[in-house]
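A single protein chain has been omitted; all remaining protein chains appear in their positions.
Here is chain A:
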Amino acid sequence: MRRRRRDRAAGTPRPVPASLSAGDTARTAFAGLRTRPGRVVLSALGIAIGIATMTAVLGVSASSRADLMRRLDALGTNLLTAEAGDTLFGGKARLPKESPGMVGRIPGVRDVGATGLLDVAVRRTGKVPEEETGGLSVRAATEGLPRTLRAGMRSGTWLNAANSRYPAVVLGSVAAQRLGVTSPGEQVWIEDRYFTVVGILDALPLAPEIERSALVGWDGAARLLGFDGHPTTIYERSAEDRVRDVAGLLAATINPRNPEEVRVGRPSDALAARAAAGDAFTSLLLGLGAVALLVGGVGVANTMIISVLERRHEIGLRRSLGATRGQIRVQFVMESLLLSALGGLAGAVLGVAATYAFALARGMPFALPPWSVGAGLGATLLIGTVAGLYPAIRAARLSPTLALHAA
């Protein structure tokens, strides 16, 4: 670029280019798109699909999470568990036999239940090989367990003094399904004999291990299955405002000498954490959305390059009318931005609509993190700028005379 000093004293002032108003800049960019509507729609489509995918994925997972939180609230967050952990020497620790009773005496504790995991298998019949446990376990259960877990009976009754005189068992919802048991009265094979199913539990989101268990009465388990009477998990429900205090006391109460061997947990926390973490599938879909977005950006860049080639005459004309290189550059970057913003907007609307439809169909609350809309818009603007930069620079570099050569 030459910028020699003005040497003639006669000097007319150097001409200064006028800057375009924002309105004129936007109008010029918009006019460039308006004459090719079909191409605009097609090249904005890639961006739209990308943004729609990402918005919908974020929306659906946020809605699912909101739904889970709502259900968690209904289940209650005042349930604590205490499990036998590991001893200092790496062996399996045991909870004292009397610990459920002691937990019941902690101030604020309302209900206590316990289970003891048994090293036996439950099968449909004795002919099924023992290795095929189907991921099910057998546990001894105290009478207070269903009240503590707020577990409803899908059918039948819970274990009581009367039905525990015989080999009786209550199945968790998943266990019943896996064993093919649909109603009380049917029998399942545990260890070396048939147990009669007296009841089937409802789903228990806070205690999935119970859903996958066959539950035998505490005394029955000792009598028939060699249960040693040491609980492996204690469930406790307290007043909502005492949960923290109880949690602090639980380990020391259960095992005063080795409180570190007791693992205290809050199932609702685990559930909430899992919900918040989002799963791998969501990440995969987000990744797909990002790829679509990237491909959309490439599409926009491609469209802009073609547009610059086709519009050599227009560019030459604008240069002859007094457009500076900078103004040509801005025009094409703005066009690219507009194109990508159009796609982004359509995509966001589509994504929100899809989320809404999903939430409505599943009876979930509609939720969409506000930052996701902002991030989507930011991404489209960034992509629009990057995609438009190279074509715009090429447009600005075109020689005005070449651009004006008769078609």
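Basically, a contact is a pair of C-beta atoms (placed from the backbone, for glycine too) under 8 Å apart; a residue touches a chain by one contact, two chains touch by 3 or more; residues count from 1.
Operating definition for what follows: contacts and distances are computed from a predicted model.
> When you check the chain that is not on display against UniProt, which of "Succinate dehydrogenase (Membrane anchor subunit)", "ABC transporter ATP-binding protein", "Sarcosine oxidase subunit delta" or "Acetolactate synthase small subunit" does it turn out to be?
Its record in UniProt gives the absent chain the protein name "ABC transporter ATP-binding protein".
> For a quick check of understanding: of A:P15, A:G91, A:P129 or A:P370, which residue touches the chain that isn't displayed?
Only one of A:P15, A:G91, A:P129 or A:P370 touches the chain omitted from view, namely A:P15.
> Tell me which residue among A:R165, A:R223 or A:H313 touches the hidden chain in the full complex.
A:H313
> I need the residue numbers on chain A that touch the omitted chain, in ascending order.
1-8, 10, 12, 14-21, 23-24, 27-28, 31, 34-35, 313-314, 316-327, 399-401, 404, 406-407
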